[in-house]
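One chain of protein is taken out of this complex; the other chains stay put.
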Amino acid sequence: MIHFFQVLVIGLVAGAIYALIALGYTMVYGIIELINFAHGDIFMIGSMLSIAALSLMGVTGNSHPTGIILVLMLIGSCLFAMVGCALLGVLIERVAYKPLRNAPKLAPLISAIGVSLILEDAGKLWNGINYIRFPQIFPRFDYCLWPISIDSVLPPHVTCLAKPADSVIVTSNNLLDIIVAVVLMVALTWLVARTKMGRAMRAVAQDRDAAALMGVNVDRVISSTFFIGAALAGAAGFIYGLQYGSTIYSIGFDYGLVAFIAAVLGGIGNIRGAVLGGLLIGVLEQMTSFIPDSDVYGFGLPHGGGAWTRAVIFAVLILILVFRPSGLLGQQTPEKV
Amino acid sequence: MSSVRTLLPPPDTRKVIIKWVVALLLPLCVFTFVWSGEGIVNNVFLGYLGAETSTTFTWTTLIEATIFVAALYMVIIALAGYLTAADSGRRGWIETWVDIVAQVVVPLLLVQLMGLIMGLAASIIVWGAYSFGRSRVRKMLNYTPPPPLASLDTLTEEARAQRVQQATAAGFWFATIFAVISLVADIIYYVAGLVSNTLLIWIVARTIILPIAGYFLGQLGGRTAMRRALKAKENGANGNGVAKSKERQLASLSLARAKEKIREIVPTDQPLLGPGAQRFYMILVVAFAVFYPVIDPLLFGYGTDGRLAAYGDAGYYVILALGLNIVVGFAGLLDLGYVAFFAIGSYVWGLFGSSQFQLLTGITVQPTIWGWLFWPMVIVAALIAALWGIILGAPTLRLRGDYLAIVTLGFGEIIPVIFRELDKYTNGINGIVGVYSPALPGVNWNSITTIPYYYLILALIVLCVFANIRLRDSRLGRAWIAIREDEIAASSSGINLVNTKLLAFGAGAFFSGIAGVYHAAKLGTVSPDNFNFSDSIIYLAMVVIGGLGSIPGVIVGAIAVYAINLQILGQLDTLAASPDNILHVFRSIPNFAFNNVRGMIFGIILVAIVIFRPEGLIPSARRKRELHHEEQKIPEADEGDALEEPPGAPDFEESVRVE
Amino acid sequence: GPGTSTTGNNGGAGSTTIKVATDFPVSGQDTANGKPAQNGAELAVKEANDQNFIPGYKFQFVPKDDVGAQGVYDPDTGKKNVTELIGDALVAGIVGPFNSSVAQAEMPVANQAPIVLISPSNTNQCLTREGADIGCSGAQDKVPTLRPTGKTTYFRIATTDDHQGSVIADFLYQKKNYKKAYVVDDTTVYGAGLADIFVKEWKNLGGTIVGNRESKQKSNDYGGTLANIKAAHPDVVFFGGTDSQGGTQFRQQLQNDAGTSSLPFAGGDGIQNTSFAKTIGAKGAPTYATVAKVNETILPAAKTFIDSYNKTYGEDQYGAYSAGGYDCMKIVLAAIKRAIGDGAKTPKDSNDADGGKTFRQAVIDAMMKTDYSGVTGHHTFDSNGDTSNKVISIYQIVEANGKTDYQFVDQISAK
Amino acid sequence: MLKLSNVNTYYGPSHVLQDVSLEVNEGEIVCLLGANAAGKTTTMKTIFGLVRSRSGSISFDDKAIEKRLTGDIVASGLALVPEARRIFPRMSVMENLEMGAYTRKSRAELSHDLEHVCDIFPRLKERLKQQAGTMSGGEQQMLAMARALMSHPRMICMDEPSMGLSPIMVETVFNTVVRIRKEGVTVFLVEQNASMALKLADRGYVLQTGKIVLSDTASNLLTNDLVRQAYLGGA
Partner (left out) sequence: MSEMQAERVEGTPSEPVTAEPLLELSQVTKSFGGLTAVGDVDLIIRPKEIISIIGPNGAGKTTVFNLITGIYRPTKGEIRLEGKSTVGLNPDQVLTRGIARTFQNIRLFNNMTVLENVLVGQHTQLKAGVLGSLFRTPRVRHEEEAARERAVELLSFFGQSLVDRQDEYVINLSYAERRRVEIARALAAKPKLLLLDEPTAGMNEAETLEAVGYIRRLRDELGLTILLIEHKLAVTMGMSDRIAVLDYGRKIAEGLPEEVRRNKMVIAAYLGQSAEEPEQSAEMQEQTEDHEVK
């Protein structure tokens, strides 16, 4: 049981990053029906930007700022990554997608693939071919979730009953990850559902010319969508760095793919769907470790679930889509973007 | 009129004959005397004459080379006849000649200099620059080409005969002049001691044969041209009535289509672009492709095997692109997991056509015999792939657009994992080694021979193109396109959406299976890590860049992507490493290597192509239309993308509105 | 006239330019694998030319990239590259490939040409040897296919996985006294093969494999695996795989988790490189890795090599197989020198297919007589083309003078 | 108020509007007649910058608008009821109407206007929550009209507003046109139902294959033989 919950926690944390990236996918898809394959690489650039920001602020591998300085540094580097990615996203939209507004549907898709290749090599040229380390400035604490005992003395005192290896643990990094993700998601949902900008986005998504006829500046709305989506990817990059401690030019491809799956699973174009899909995929990915090795146990999959992770995710996705052809939340909420 | 049969053309047609004779002699002479043409011819005849100087040819290659040479020169002479007969005479000499130099001669030189692929790539840039420059110059000179419809004319019987005669004269004179030039050149070579005595026989023979052949070939060209002329009605005096009615018909078409149609009618302003001329080009291209392995060493020197191997690889991409084109281009179903069927095809032959089969079944496998089974297995594997296409397609049918894409993507990821993890059968990650090559009588065939594979892929491509065209133009092809355009309307026109879509998946997978079998046999090993999402993406890029739905387009797209990525970008460092290559200068930049930016360059090229030609390099007529009419396409508010389920599905009704 | 003649055509005599080639994946997602090895080989050629290694002859370096259209290493492309190289009579030998699955496609071609193919990194034992004892029977009996002429033309200076896997098992079990191991591989040929051998030896020694022997496809997050590890309470975690196939993430995530941060970690040459060491750091539980070669850092030759490498390409481009690429190329160059010394005539030019063939055969013959001491130790080749140098070095990540890197711990000669 | 002079518009190679010049004065109802494919819709699209003219000038309130963004043109007080409705299918009727008021700031007026348009089209009031895309063709047409009214334009262009409407609704639409004109809104109308349109218009233009061939007062047009023959179904 401990085992299961620990995996669940880990999955949710990993899923939060997927969710943030999936949001960008889903927004861009929602508005111009483009599978923005370059989005994963924007995330990669985001992770590199946050490292760059930290080193600009003088953080080396060994410095451990505390207190308000730490908070400012964290916020600063997160914002730096977000703004950097956002500008990059807008730039990409201008150069690679805008000229294709009226082109056949698949043309921008290929353009996106091209951009993805460009960004990947750019990451490589910038930071080399190897992993680069993300300074671990955020102090690490482990919070034991279970099994615990709570003293009745006030203030209540929580103690962990087992060794770390046998408890469900959530770390300060995990918490930060979740907090940033949740804050951003809530902000985004509010933006899209409640603001005039959000309504304009949905209008552009449904009929570009008609939206223009309502007085909407279509180009600006599309740019904003890319701006926001890419900013979220930048934030995801920052969280990723904190969470896993290193980054490399090639992570974008994998993350992009998984996040895309997440977006589709939730119902592409749907914001809450993207979040749900991201979390679900995150958890699912970890849960595959529970599938036993059929060569040993007689049931399960040959070589165990770990070797089949991607396949299992896809199988589940396909199953879900067979029964819910527009993703988990795709139909119930007709809202786009 | 035609009482005096003379080869000396009347003064008024002399101009047009000179125009085309010069225009064709230019490239022909460049090929013959600057490049390898004469070398090939001489080699061929030295082979026949038994001179020990020729080491390049065995008897079979000798015959092949002879056929190629004959085809090449004959076609060009006949073309001279055709062009003089088909020309409306409204375009100037200089213009034509400059066009020929920029569009044919320069590329010939580039190809000679840089090799086939790089040369063609450079030529494309030259072509682009030239057409840009030409339009600039035209604007500057305030020159507009004559309007196309004005050249619509009928030819009386008499006029036709006269044109044929003119063509005959052109053929004759073209060949004669060419013979004289060759003679002079050879005399110079002979004096310089570069031509062996034995070849003198050939030189004399050629000087006699060429004019005679020219006479008949010119006539042939002329007759070919006349087949596309509008015939005047015999009885009535006003023959132009035919042209008028045709003109009216053409005028009712949109401008673009009328232009297309007018090109097909002789006389025309641009006979080089006419379908008649294209016949001749086709002969040239086919002869070149068929005899390429023989003439390659003569054209480009060492490394024939390497080039043929590369073309063999490019070839299966072509097949894959053709297959994917059915799914994506015709039926409009986005498939991001096409690699799955390629993998299935590869594994079918990998498991069957190797000792793995013996290990699995205990049946003794005789490699000498098993190679024969390759042929039926091509079809079997393709059918198995098609079957899987259908099986995998089935659950996806309720899905639309990008949901479908993700499911296919899923299959693309799942299938290789299955092959990797079911190692009891597939040998898992280690892959299968020693996959047999096909067997054919009289052909020494193993995994390192390149020529048989070159022909095999050529044959397979021809088959696939043929099948593609047939399918496209059939009832089924129309149904696919209809589904792509509008599912509801298609369904209401009696098209069974489920079956038709499954057939598209199946047909696409079928071709992929063929490519897979070929791939397994040619490579000699199959391993699961060669089938990735990025493969599927590349196939898709090939199809889109070439032109969705356009068969020549996807062929060009596949070749272009392969050539750019592997023949050009993948080789830049190799080239730069050679001190006598111009790229060598890049080596002086510290730490610079092309492969550091290979992906970036490729990405930029992809983006650039797509932006400048969003409809693809060779768009299908349909797609061209689509692009230009985009604004008018009203996003069918209430149906279109709201349609997330096929009619009949339980949730369908809630998701759709039809009016 | 027909044909194009190339460099070094000095009349009827042999060419004074000799081409030596590499075939590695050096772009796309495989850059970090192949590029350092290619750089090493290039450095060797550069040095040879600078030192006038064979008086009167110049070497031309021909680097090929076996990354295919899809952006990852591709056997098709590798095979095509080798075929192309064979077509140029001046190419005397090829260093490469990097991946065993590419080798499987290239070996038959090179073998039939014949031309020397020498890899710094192919460790799959079945490429050169047969026999059930090393797991190379049945479907894994590849030698007849890969060596159709029956003659050895393929060489390698990496010790094979069977040795590497067992040595690290011995080290961990006997020297470090760990008894319970948790084993994870990255589902690649190399990783799974290494892990298999490790498990076999571990059990031979009397150790236990706790939990499931896990195959784990490269993943963004290894949380599930971590939970499994925690539940199994091992003494050590063994990882068969490379850093780029998830090794880095896996190790890092083990460190980051309180439940597993105290577990020692071990792997093969796939994780023995500076960038891995830097990313992982030396804090906490130890990280061990083997390399199937002597410890170059104790050889003076290595010091100069590493210095000049870092000067030319930069420290961050130094990879696990930089030295291997360098040595492979030097071995080929030495064989060429010997062949010429023995009177072999170089081909006239690139078109001289017959001349090329004889010269290449001479180089192959000379390769057999290789007796070379270099950065990766001392190499001679057995009849299968495998190196005699079966020394396995064991390293541990440590931090010393402000730098984090692998440090030599021990060296064991394989049985 | 609105003025087109020598406007030329192309779709690719085809020259659809050829030197079109026309004028709509403040407070007028002007209607544009023409056979199918004459270029009426194209004229509308050109005014709003949905397709760009290759030459010629368009001005609204004496300010050139031919280069301005569609959104800005609309913000300056011009509204369009587009051909084929173009409502936002996946938004509710309510949201569609809110989109109509996109350029306006005041929230209070909004609810007032909402009531106002619901009075005109009671069907919409019943369906405020319905997803617009699932409404019937005619209902959508009403929505498109209502949406345009929501922006309080000073001038409104309508492209076949009566298409697909029942006779009773056609009347409503035409009554609305008259009514909003009384409120000071200028109307520029494209209608297939020429006789009805001419009855309420002040002036009219006739467009034939991209050229303006006739312009006159509505009553004159109504009796013009050419017009009667071509658009009113015979003499």
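A, B, C and D label the chains in the order they appear, each numbered from 1.
Note that a contact is a pair of C-beta atoms (placed from the backbone, for glycine too) under 8 Å apart; a residue touches a chain by one contact, two chains touch by 3 or more.
As the structure is a prediction and not an experimental result, all values here were calculated from the model.
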Visible chains in contact with the missing one: B, D
Which residue of B:Ala175, B:Ala232 or B:Ile495 touches the chain not shown here: B:Ile495
Contact with the hidden chain (one of B:Ala482, B:Val517, B:Ile538 or B:Ala593): B:Ala482
Candidates D:Gly49, D:Gly138, D:Pro153 or D:Gly204 - the one touching the absent chain: D:Gly138
Footprint left on subunit B by the chain that the document does not show: 248-249, 252-254, 257, 467, 470-471, 474-479, 481-482, 485-486, 488-497, 503, 507, 622-623, 625-626, 629, 632-633, 636, 647-648, 653-654, 656, 658-659
On subunit D, residues whose C-beta touches the chain left out of the figure: 35-37, 84, 123, 130, 134-139, 141-142, 160, 163-171, 192-196, 199, 229-234
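Simple rule for what comes next: only the chains that are shown with their structure count from here on.
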Pair joined by more contacting C-beta pairs (A-C or B-C): B-C
Closest chain to global C-alpha mean, per-chain Cα centroids: B
Inter-chain centre distance, subunit B versus subunit C - centres from mean C-alpha coordinates, in Å: 41
Centre-to-centre distance between subunit D and subunit B (centres being mean Cα positions), rounded to whole Å: 50
Residues of subunit B whose C-beta touches two or more other chains: 417, 420-421, 537, 596, 598-599, 631, 637
Residues within subunit A bordering two or more other chains: 117, 120, 124, 206-207, 303, 307-308, 310
Contact footprint of subunit C on subunit B as seen in their complex: 36, 39-40, 43, 297-307, 309-310, 313, 317, 355-356, 359, 417, 420-421, 427-434, 446-448, 450, 519, 522-525, 527, 529-530, 532, 534-535, 537-538, 561-562, 565-566, 570, 573-574, 577-580, 591, 593, 595-596, 598-599
Complex contact set, residues of subunit C against subunit A: 29, 31-32, 35, 71, 184, 187, 212-221, 223-228, 230-231, 233, 243-244, 248-249, 252-253, 255-260, 273, 275-276, 278-279, 281, 316-317
Subunit C-touching residues of subunit A, taken from the complex the two chains share: 3, 6-7, 10-11, 13-14, 117, 120, 124, 128-133, 140, 142, 163-167, 169, 171, 173, 244-246, 248, 250-251, 253-255, 258, 282, 285-290, 292-293, 296, 303-304, 306-310
